[in-house]
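Of the protein chains in this complex, one is absent; all others appear in place.
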Amino acid sequence: MFPGSEYNTEVWSHFRAPRNSGVFPADASGVVAGAAGARKHGRAVEFQLQVNAAGTVVDCRYRVFGCPATIALCSMASEALKGGPLCDAARYSVVQLADRLGLVAEKRAAAIVVEDAIRAAVRRYNNNSPPQLAVVKFTMES
Amino acid sequence: MMPMAIYLDHNATTPLDSRVLDAMLPWLEGVHGNPSSIHRPGRAARDALDKARAQVAALVNARPTEVVFTSGGTEADNLALKGVCHGKPGGRLLISAIEHAAIMGPAGDLGRMGWQVERVPVDGECRLKHQALQKLLDRKVRLVSVMLANNETGVLQDVQAVAAAAHGQDALLHTDAIQAAGKLPVDFAALEADLLSLSAHKFGGPRGVGALIVHRRVGLLAQISGGGQERGLRGGTENLAGVVGFGAAAELAQSELQARMRHMRRLRDALESGLHSIPGVHIFAQSAQRLPNTVQLGLAGIHGEAAVMELDRHGIAVSSGSACHSGSGQPSHVLLAMGVEEMQARSAVRISIGGGNSLEDIHELLAALKALAASHSEALEPA
Partner (left out) sequence: MKQETIYLDYAATTPVDPRVAEKMACCLTCEGTFANPASAHAPGRKARGAVERARSQVAALVGAEPGEIVFTSGATESDNLAIKGAAHFYSDKGRHLITSRIEHKAVLDTCKQLERDGFEVTWLKPDADGLIQPSVVEQALRPDTVLVSIMHVNNEIGTVNDIAGIGRVTRERGVLLHVDAAQSAGKVPIDLKTLCVDLMSFSGHKLYGPKGIGALYVRREPRVQLDPLMHGGGHEHGMRSGTLATHQIVGMGEAFELARQELPQEAKKLNALREKLWRGLHAAVPQALLNGHPTQRVCGILNVAFPGIEGESLLFACGAIAVSSGSACTSADQQPSFVLRALGRDDQLAGSSIRFSIGRFTTDDEVEAAVRVVGQEYHRLLDLAPAG
């Protein structure tokens, strides 16, 4: 009934102290980025994945504008993707994560935006292999 | 403590139960949020509201989501009638002839707006005439409102049967259970009512808070608009301390119901057997099924309001008819509907017993009534 009032402690903790937030340095290698959402629609996410030659996501960064759920989902997704193969990142469902956290239905939109940003980054990787390519410029509505 | 030695007007209002007060006190002072706010104090207020909602629902076997808190019984009754009828093309509305002013008032208003309001008669013992109801019911009837227990005579109605009859014609059934709750088991689901009114201050809760139980299938138009509280059915910031007190009173009433009923019935029976030895006393609707705490009597030749004043001088608080009518000078419409003569109706005195009364209170009352009857017969028949 009250968006936010039912955030559990896990969501709360990630919102209070988001893990892996920020951007990679411009000269970092193996970084692909994707973006989704728009500020004027209430949430915008940029997600960066750092992928090594073996196709493993070694690290993540993100920047996020949005409600506490959007911020927490970015943080939790970044933790989940780290150390896994990129093909898992492509299939990773932030929507399921949101459901598991008991977020109210209206917050599904937040999960979709985070998921879209991650998938956009994965697509960049697939379209631009070899992955050593430098940071991919992303386009975003603002 | 109390300025009045003996209080026997519990159908008008009951003293606040001290345990209910204890539950309310933390909410009377200090920082408390608006239940609609999303910050922590606001959420704490919301939690308290939800707890009270569950307690009230449990008392009448309804679902918490069916409870709409109001500012009291009158508002609940108004919301039931007008909420069902407003915004709809007119139709027929049936109410019993013995309803409380809080039903007759909105029914009268709907009548002025073009609704055809009809009163279902009662018999000499204040019981609804079911055949008359059946005759009046047709497809044009949108709502039937019949109270569960009458506030003056205490007589109970077979609301379950009324509900079945109403539903047979696709009409909704509202019951004013304000006097019944806390004195009898009330089961919203078993009654198959669509709407049911409650008031906290009739069973140890605070004044200024009540509820309308609204079955999920019923569409209602809010009468107080704004803010979207109570599922949009009743706007306005909730009376938090009051609602908490209502919840506490409901829980106590539920857990202590059997003991309370036994206590009230014992005093009531003592009162009635004592009354038989006072000349000129008549007990109205004595053979009907009644609340365990209510006795409405008439003292031959003595005006009810005079009797109330005389008992008041003895420190005994009772009432002539309902509190809402006192001072109006009108004889009770309930007694008139029962076919009681106007003179006799004017003699009515209502005794309503509560948990705090003792057998001694009853004996004092009996003594006072005896003296009253005696002085009156002396005045009538000078030696």
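Order of writing sets the labels: A and B. Residues in every chain begin at 1.
Convention: contacts are C-beta pairs under 8 Å (C-beta built on N, C-alpha and C of every residue); 3 or more make two chains touch, one makes a residue touch a chain.
Owing to the predicted nature of the structure, the values given are computational and were not obtained by experimental measurement.
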Checklist entry - Which of these, B:7, B:115, B:188 or B:203, touches the one chain of the complex that we don't see? => result B:7
Next on the checklist: Going by the contact rule already stated, which one of B:223, B:254 or B:357 would touch the omitted chain in the full complex?
Outcome noted: B:223
Item to check | Selected residue (touches chain absent from view) among B:105, B:121, B:274 or B:301 | outcome: B:105
Checklist outcome for this item: Those residues of subunit B that touch the unshown chain are 1-4, 7, 9, 12-13, 15-16, 18, 21, 24-25, 28-34, 36-42, 70-75, 77-78, 87, 100-106, 108-109, 199, 201, 206-209, 222-229, 235-243, 305, 308-309, 311-312, 315, 317-320, 323-324, 326-327
Item to check | Interface residues of subunit A (partner: the chain not displayed) | outcome: 1-4, 7, 12, 15-16, 18, 21, 35, 39-40, 42-46, 63-68, 70-71, 140, 142
